[in-house]
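Yeah, one chain of the complex is gone here, protein chain that is, but the others are all in their spots.
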Amino acid sequence: MTKVTITTLPAAPLHVFEIWGNAASVAKRFKAAMGFALPATGRSGGSDALRLIRFEPTVWLVEGDASALSAILADDGAVTAIGGGIVRIRLSGPGWWTLLMEGGVFDAEDPAFSVGCSAATIIDHVNVRLHVISDDACDAYVPLSFSQGLLHFWKEAALSL
Amino acid sequence: MMRIPCPHCGPRAQSEFIYERTVDSVVPLDAPSQEAMTKLFTRTNPRGVDDEIWRHTYGCRAWMILTRHRVTNEISGCRAIGPEALP
Amino acid sequence: MNRYSAFSLLRGALTGHRHWQPAWRDPEPKSHYDIIIIGGGGHGLATAYYLAKVHGLKNIAVLEKGWIGGGNTGRNTTIVRSNYRLEPLHNLFEFGLKLWHGLSNELNYNVMFSPRGAMFLGHSDADMIKLAERGDAMRCDGIDADLLTRDQVAKLEPLLDMSRDARFPIQGGLIQRRGGTARHDAVAWGYARGADSLGVDIIQKCEVTGFVRDGDAVVGVETTRGRIGAGRVGICVAGHSGHVAGLAGLKLPVESQTLQAMVTEGVKPMINSVIMSQSLHCYISQSDKGGVVFGGDPDNWPSYAQRGHPMVMEGAVAQGLALVPALSRLRMVRTWSGVTDMSFDGAPIIGETPVRNLFLNGGWCYGGFKATPASGYTYAHTLATGKPHDLNAPFSLDRFERGATIDETGSGPMPNSR
Partner (left out) sequence: MINFSFDGKAYTAQTGDTLAAALLRNGIGLVGRSFKYHRPRGIMTAGVEEPNALVTVGEGGRAEPNTRATDVFVYEGLVARSQNRWPNLNFDLGALFSLASPMLPAGFYYKTFFGSAKRWMLYEYFIRKAAGLGNAPTQADPDRFSHRAAFCDVLVVGAGPAGLQAALDAAEAGKRVIMVEQDNILGASLIRDPQELDAAWIETTAARIRAAGGRILTRTTASGYWENDLVTLTQRLSEPGQTPTHGVAQRLWHVRAGQVILASGSIERPMAFAHNDRPGVMLSQALRSYVRRFGVIPGKRLVIATNNDDAYKTAQALKDAGAQIVAILDARPAPAGANSGHRVYNDAVPLSTKGARHCLKSLSALVDGKTMEWDADLLAVSGGFTPVVHLHMQAGGTLDWNEDAQAFVPASSRQNVTTIGGAAEPQPIFKMVPVSKPKKSFIDFQNDVTLADVDLAWAEGYRSVEHLKRYTTLGMATDQGKLSNMAALGRLAEKQGVAIPEAGLTTFRPPYTPVTMGLIAGAGAKDAGAHVRRLALYDLHAAKNPIWQPLGYWFRPRSYPNGGETLAQAALREAKAVRNNVGMTDVSTLAKFEVSGPDAAAFLEIICATTVSKLAVGRGRYTFMLREDGIVFDDGTVWRLDENRYLLTSSTGGADRMATHISYVRQYLCPHLRVSAVNVQEHYAGLAVAGPQAKAVLAALIGEDPPRHMSTVPAVISGVPVIILAASYSGERAFEIYITASDAATVWAACETQVNALNGALYGLEAMEFLRIEKGHLVVGGEVDGRMTPHDLALDKMLNKAGGYIGASGLSRPALSEPGRRQLVGLEAIAGDIPEGSMLIPSEGASPQGHVSAAAFRIIEGGSVALGQLVDGFSRHGEILIASSPTRGQKARVRVAAAHFYDSAGERYRD
């Protein structure tokens, strides 16, 4: 029976980094200031200190200390805090991609969905954002109000993978 | 359940998307009242191909125009909408 | 047409049932009719029947592209009721409900109208107040509506989950005892037989492909079986209203959506009335053959495909099982879809169009079956006189741009939010 453990991570500062204009120059300014490029859609970049994960065309999810980012954006975008409304759930063990297929519609079993990949989808009627952090671990960003229901669903599904 | 080619995320299951309205129903902000109401309240609603506005609500949250045949569900085009985005 | 009765069956038993005549003829189209009705569903056939029966008009044709009763008439969940909140709607549907109660005798065709009760469940105090408001609006206009306590609901439908910790605990209900179900095919066939016997030409496998114009007026239709002249033409094609009106250059406040329904294998009686809910969008009833008939939310995107999205059906079944858990081990034997013409306020459109001599009856969303007799009767009046019947006057095509919409759910012009 493939194993997967489901743990809720402690709350962490999460922001959205949104560009509304001059995207190319913002990208240059960002790379110059942060030392890594703004990740493409479906990818993540940075380190544990400051990671950007991209789920949307003009918005990046920022995990960690976002204080330096407003200056980079200046008048071409905005940084907004959203961490209070999101619960981070870590799925670890070789069964994480099978678990994500339960009640889902996204191909988490696709070999191309590997470390550094991100994807937003719907699982058991809940909007979930996924970020693969290693071969046998994947983080899920779940709306706070739905997190209890989804945790229950995953724990029950894990019994009969 | 269709497989919709999201311009940003690639082909995804239709359950991640929500149909919002048709392109011919869009009321421009500056449209004169009479034209605005005609647009809001009349549709071609063809038994064939039409341009529809969908949103990848549970995915990248982007809006897109789908050119779709309403009998065969064949999607012949999908164009991104919204602010200019990095690749 | 030979008269149907128990004796006619006994006579058939003795003669090997060789004396039965066709229920309707299969005539070739004439060159001209006073009135052409496009669409051989329940509404179109009822319109033709009442034109002949009430208005005594004889030179009438119903043009059906496929086989009569093959569209939404054969694809709905057979529910009949008039418990709508807004006055124009419940008055129109109540007029229909009265006709339903005498329809089998009127048509000498058993449409199996069974007033078993149409019940809305309430799952909170707020739901019960909304149901009381709907019931009060009906009772003040002389229509039957009764609130039910929790125990009365449990007695009527013992298999409902009455537990207090259910996700949607049942607190009570609102029932229209005169509502219920009817056999959908029989409605189309009964009206067809009645209309045909009064001289109406029912022409199947005859699709309208265009309109014949004389200046700004319609004077006939082009069909797959040739051109046919007409004094007045009445569109009555439900889900295909947008398409057919488009042939006359009209753009309607209508978008066609798929509505899925399904039936289980036949079991002994378990659902006694029609179960609906104020908070959940599913409706459950059991046919006379024992199959539990089921429907829920429409697939809210435009489609003429008559095929739905499996997960929308899965959602409707989940809601049904939350109400009646004992359904779990029954098996779905067939699922199908109708094409519903979702109007932009949820109410039908019956009346004239900007094109002279061209009339429209459509926009029925997912509530058309229950309205079949009322729709036919009032549309016949409009087609015969050229003027609205007072019951369908509020449902004019121009009401949207005039600002006189009739929005039962208050959810506005976008059909997918209904």
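Labels for the chains are A, B and C, by order of writing; each one numbers its residues from 1.
The criterion applied here is as follows: contacts are C-beta pairs under 8 Å (C-beta built on N, C-alpha and C of every residue); 3 or more make two chains touch, one makes a residue touch a chain.
Since this is a predicted model, take the numbers as computed values, not measurements.
Among the displayed chains, contact with the absent chain in the complete complex occurs for A, B, C. Screening C:H55, C:R150, C:R225 or C:R307 against the full complex identifies C:R307 as the residue touching the chain left out. Of C:V54, C:A217 or C:A318, it is C:A318 that touches the chain left out of the display. Residue-wise, the contact with the chain that is not shown comes from C:Y109, picked out of C:Y33, C:Y50, C:F93 or C:Y109.
Take subunit C: the residues that touch the chain left off the picture are 4-6, 8-10, 12-13, 16-18, 20-26, 66-67, 69-70, 74, 87, 100-101, 104-105, 108-110, 112-116, 123-126, 129-130, 132-133, 135-137, 139-141, 145-147, 158-159, 161, 167-168, 174, 185-186, 189-190, 204, 264-270, 279-280, 286, 288-291, 307, 309-311, 313-315, 317-323, 325-336, 399, 401-405, 407, 409-413, 417.
Taking the whole complex into account, subunit A touches the unshown chain at residues 11, 16, 18, 20-21, 75-78, 80-86, 101-107, 109-110, 124-126, 143-146, 148-150, 153, 156-157, 159-160.
With the whole complex as reference, residues 1-3, 13-14, 18, 20, 26-29, 31-34, 36-37, 40, 53, 55, 57, 61-63, 72-74, 81-84 of subunit B touch the missing chain.
In this section, only the chains that are shown with their structure count from here on.
Chain contacts in this assembly form an open path, with each chain touching only its neighbours along a single line.
Here the spacing of subunit B and subunit C, counted between their Cα centres, is 30 Å. Note on chain placement: the centre of subunit A and the centre of subunit B lie 26 Å apart, centres being C-alpha means. Averaged C-alpha coordinates put the centre of subunit A at 48 Å from the centre of subunit C.
Those residues of subunit B in touch with two or more other chains are numbered 1, 15.
Residue ranges of subunit A in contact with subunit B, taken from their complex: 19-21, 23-24, 27, 38, 40-42, 55-59, 105-106, 119-122, 127.
Listing the residues of subunit B that touch subunit A in their complex gives 1, 8-9, 12-13, 15-16, 57-62, 80, 82-87.
Every residue of subunit B that touches subunit C in the complex is listed here, in rising order: 1-2, 14-15, 18-22, 37-38, 40-47, 50, 52, 54, 70-73.
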